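A single protein chain has been omitted; all remaining protein chains appear in their positions.
Up next is subunit A:
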Amino acid sequence: MDGNDQTCPKCKTTKYRNPAMILMVNACGHALCESCVELLFAKGSGACPECKCALRRQNFRIQLFEDPAVDKEVDIRKRILKEFNKRQEDFSTLREYNDYLEEVENIIFNLVFDVDSTNTNKMIDNYKKENKDITMKNRNRQSQEEIELEELLEAEKAQQSEKANSYVNAELEEKKQKHKAREKLIDELMFSDADAKSIVASHVQATAALAKEQPKAAAQAGGPVVKSSKFSSGIQIGLRQNTSSFLPIPKQQDLPLFHYSAPVFDYNGPSPPAIEVLGKLKYFANIRAANATERAGGYTEALSCCRALQEAMGGLFYIPQSGHKTAVAASAEETDDMETA
């Protein structure tokens, strides 16, 4: 058995002598057997017998790998990757992404081998502060790669069940047909008056024809239809866990500030007087003045007057171009043709 050479460093029990021995590891990456853990950490916390660092009993886990150092590394890695979970989509170039990946790798390396731990921890804290929102966002999102893998697995599963069904059905069908053919033959031999030889011959022919047909049918049925996981428009069928329940908040700092510029209207006519000068030009003389209640709502007579003027003058100079007109006419004719056709 592999792992027979595993030994508890404290009590020197080996897996060979005690097959039930389970090695456990804590954050420091040193292994201890289960009974030693019970003994040494009866109070719930204590020091690692090898490196003397303080450990809690709850944090002991069963050792997965042969090398406890790998256990430790994976542990740290999982913790760090929870924070450092930027994706390639978050970077503008591949180069930057790779640099980022290397930095993460560096941090993990430092933590595992206890190199420069104060600086590293500071770096982690900084990063946490700076990238809080991205981290939160990415936590709920799967990377493109993971989605791809999931889809593959899903497709495989669907295919497998489909296949199993289709083959079972095909076999059943085949059996049934054989059975039917045999019964038919016996019936005919029993009740018909024709020559027995010819009946048998025709039966043989029929079965041969069937056998020829069968592989064809099998070939047709063979390509199992993969259950599509998308609508034709490309939208996923069913809810996927990876799409977070609410939309991501759009990034705001990136957009330029809004500048108002007055719209320029093309009236195709003489420009109507501006709203401010209407009173001066005595336009209001012929208009009902707004009453008190209307004024309270923000309405003034200038507004309706201005609009009426704009409408009156708009389009006064508009001369339809001849080419344009014919084109319109032609297209109209065309549609007519289409209808008659």
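Basically, contacts are C-beta pairs under 8 Å (C-beta built on N, C-alpha and C of every residue); 3 or more make two chains touch, one makes a residue touch a chain; residues count from 1.
Convention: contacts and distances are computed from a predicted model.
The complex includes a chain that is not drawn, and of the options "AP-4 complex subunit beta-1", "60S ribosomal protein L14-2", "Aspartate aminotransferase" or "General transcription and DNA repair factor IIH helicase subunit XPD" the UniProt name matching it is "General transcription and DNA repair factor IIH helicase subunit XPD".
Shown as candidates are A:K10, A:H30 or A:R77; the residue that touches the absent chain is A:R77. Looking at A:L40, A:L101, A:I124 or A:A158, the residue that reaches the missing chain in the full complex is A:L101. Screening A:L153, A:V200 or A:L303 against the full complex identifies A:L153 as the residue touching the chain left out. For the options A:F65, A:F265, A:Y299 or A:F317, the residue in contact with the chain missing from this view is A:F65. With the whole complex as reference, residues 1-3, 64-67, 70, 73-74, 77-78, 81, 94-95, 97-106, 109, 112, 145-146, 149-150, 152-153, 156, 159, 163, 215, 218-219, 222-224 of subunit A touch the missing chain.
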